[in-house]
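To keep things clear, I will list the structure first and then write my remarks on it.
Of the protein chains in this complex, all but one are displayed in their positions.
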Amino acid sequence: MKVGFIGLGRMGAVMARRLIDGGHEVGVYNRTAKKLKPLTDHGAKAMASIKDAANFGAAVVTMLTDDAAVLDMVTKAGGLKESLPKGGVHICAGTHSVAAIVKLTKLHGDAGQALIASPVLGRPEVVTAGSATMVVGGPPQSVERLRPLFAAIAGRVVDAGAEPVSAAAIKIANNFVLGCAIEALGEGFALTRKYGVAPDVFYGVLTEGLFGCWAYKTYGKFIADERYLPPGQSALNGLKDANLALAAGEAKGVPLPSGNVWRDRLVGAVAHGEGDHDWAVMAKDQARASGLVK
Amino acid sequence: MKVGFIGLGRMGAVMARRLIDGGHEVGVYNRTAKKLKPLTDHGAKAMASIKDAANFGAAVVTMLTDDAAVLDMVTKAGGLKESLPKGGVHICAGTHSVAAIVKLTKLHGDAGQALIASPVLGRPEVVTAGSATMVVGGPPQSVERLRPLFAAIAGRVVDAGAEPVSAAAIKIANNFVLGCAIEALGEGFALTRKYGVAPDVFYGVLTEGLFGCWAYKTYGKFIADERYLPPGQSALNGLKDANLALAAGEAKGVPLPSGNVWRDRLVGAVAHGEGDHDWAVMAKDQARASGLVK
Amino acid sequence: MKVGFIGLGRMGAVMARRLIDGGHEVGVYNRTAKKLKPLTDHGAKAMASIKDAANFGAAVVTMLTDDAAVLDMVTKAGGLKESLPKGGVHICAGTHSVAAIVKLTKLHGDAGQALIASPVLGRPEVVTAGSATMVVGGPPQSVERLRPLFAAIAGRVVDAGAEPVSAAAIKIANNFVLGCAIEALGEGFALTRKYGVAPDVFYGVLTEGLFGCWAYKTYGKFIADERYLPPGQSALNGLKDANLALAAGEAKGVPLPSGNVWRDRLVGAVAHGEGDHDWAVMAKDQARASGLVK
Partner (left out) sequence: MKVGFIGLGRMGAVMARRLIDGGHEVGVYNRTAKKLKPLTDHGAKAMASIKDAANFGAAVVTMLTDDAAVLDMVTKAGGLKESLPKGGVHICAGTHSVAAIVKLTKLHGDAGQALIASPVLGRPEVVTAGSATMVVGGPPQSVERLRPLFAAIAGRVVDAGAEPVSAAAIKIANNFVLGCAIEALGEGFALTRKYGVAPDVFYGVLTEGLFGCWAYKTYGKFIADERYLPPGQSALNGLKDANLALAAGEAKGVPLPSGNVWRDRLVGAVAHGEGDHDWAVMAKDQARASGLVK
């Protein structure tokens, strides 16, 4: 299948590569052209403009850093709204706010185009390994037709339904459940430390018991070892995720009290100069609140 | 090994059975005598008094419902403090507050006796299956000597260290991490439901992704199905656990903000007449706060 | 009117004095007898036993430090339940939990006696100045008959209704509203300090604006001046109040999220060795969480 691809950052590059490796013809575009080279070396075709990318194949994928970037990409002169043909499909793969996805859905809809939101669960190395999950929301016929693309990128494709915003909500809520789990872990470790329990012992109780899964094994280890550098996801990025969740809740009338606690620990970490630490540094903020660290 | 055993409720009975099945000689005592029969039929010896149980073997195990029961068992006339010999060991196996464990440690210590706290992680059926975890805290020599008893009861024995209260803290913190996880799950499901996501879809994303462990699979299912009856652990019992955690935090200066959220959802469920529902009914309280259910 | 009075601590002493100054005959009893002297010098009659105090007049007032003390006073051999005549009235004036008041109501009721709960709002010096408020809950006829006693103690008497527990709830909720106000003040001051606002300026904006009342003037000043010693009410005592409120909420199904925040700040202060500071030290805990103080 032929497909355009815009946004060759760390995540975009590995996604485009998987499309190529999956036998698809990929027309790549990036604002800074030097990022094209590794992909064209790998078999991609360089696109000279957004318009070219938008008209290269069955759809155009964007993998952009934030709401501002994707909204600009769609609405600016020469952007996707102008460039995509009637009936064209924009596969929006980044992590975006529900508000942005709703807006994009309307913008493309008004132009007779379709939006599919397809956020990815998993870091770039997980995508490369073929183990990522892609959550796909959009018009079922378009989703069905383009399924080979999703399948090429991700090991697992989850159908979120006909509304693009549903896919965004799933991604946001998945991060939410993770962030809250890490925060509560931090509380649990602070509590047991105060009672003389070695962190490794508590770690073992959890991960060999009810919590034998990636989230607890990975972040429980960071916390048990009090090792927050280098970061996987930074506290500042975690804060963005927390804000996405709280905004999504507000937009639909869902108070998220654990989300508040999650966010506050990140704000506290940032207040103490730890914004660039792994977001598991929430556990340090909890330890600080408990008088365990200065 | 010979061992006394006091408290043949649902959990006590299966624990005593495992001791017998493990080849130990068990002298059982219970306030209401009719509960002795199934155990004596299974090979236990009936004890006529607390004193007899306390002097039957290398130690005496108690498995009692709450702090009041175990404190009374130890301090009353004819109770364990009076009855245990110097050097005797009380293995306290229930879920108790840190305050109670600290008190019992001192009471027995003053009498030249030793306390081992050994709470069990896992429900009665898990104990029967040999898959429970026993967390053991107390004087290392006593713990070592009595290890065959712990090993007979539980599939996994975790050493919490020389302080009995450390074992209590681990049990409490394990429940804490679980309770907070369930509460946050409730928030995540309410959020995704509001965006039109089918609960099963979100359940799959979580449990086939970062959260492929018992806690999320079990409670995520209850929440996805909105099925809170019959209860495993009831909301009212969950509230007890939450209070144990918050009290443990207060005693050592550990604020537990996620613990507060956990507790509030249980209070809310009780306020709406759902105290006897499974504690996953927290998710219903969250749904109610979000206008999803009346 | 003749009245017995038990408990001559700091608050009890000034209350008994006001009764005497109001022309009543007061029969005083205290566990440690040396506290009787200042009162008998002032015109009180010393009672040799609880029984004597209980039978001295129209009612007996207790002003005891906590639940344990008053429950013991009522239930022990020679205590008030035994000593009060049928139809006798126990005026319970301390700050007690709703659970204790419910229990006392039943204990006295079972013995054909009556309980009136009459907590005092205001510190001892406020009582002396005649400016305290007494909240009175109990059987209306008894309350009416004994009104001269309440009026002698307090400048304002508030009728809480026929249930003693209603009076306890008002006292607890008044403390609750105060504690939450102080906590939120701490947040507001931390926020403005981070934006370069002099604390006195923000203090002025609040107290010359919407918040020109004792609570904000008094505690806003402590916070603006960062002066938490000597304490009026200590953080540890504030923590007791917070726990009374949360327990009252739990007993009737009222989640109290602001109450949790209030309590957590006190737990945090205690964790940092500030349990004996004024409870306005919550603002310091907030400042610490914000990276403003170490």
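Some observations on this one:
We just call them A, B and C in the order they show up, numbering each chain from 1.
Basically, a residue touches a chain if its C-beta (ideal position, glycine included) is under 8 Å from a C-beta of that chain, and two chains touch if they have at least 3 such contacts.
Keep in mind the model is a prediction, meaning the values are calculated, not measured.
Contact with the omitted chain, checked across C:Val26, C:Ile172, C:Ala235 or C:Ala269, is made by C:Ile172. The hidden chain makes contact, of the residues C:Ile20, C:Leu185, C:Leu239 or C:Ala271, with C:Leu185. Touching the missing chain, out of B:Pro85, B:Pro140 or B:Gly291, is residue B:Gly291.
Against the chain not shown here, chain B presents residues 257, 268, 271-273, 288-291, 294. On the side of chain A, the interface with the absent chain consists of residues 239, 243, 249-250, 252-257, 260-261, 263-265, 267-268, 270-272, using the contact rule stated above. Take chain C: the residues that touch the chain left off the picture are 98, 121, 133, 135, 156, 158-161, 163, 165-166, 168-170, 172-174, 176-178, 180-181, 183-185, 187-188, 190-192, 194-198, 201-202, 204-206, 208-216, 245, 248-249, 252-259, 261, 264, 289-291.
Here is the rule we go by: only the chains that are shown with their structure count from here on.
Centres computed as Cα averages put chain A at a distance of 53 Å from chain C. Between chain B and chain C, the centres computed from C-alpha atoms are 36 Å apart. Multi-chain contact residues of chain A (touching two or more other chains) are listed as 257, 289-291.
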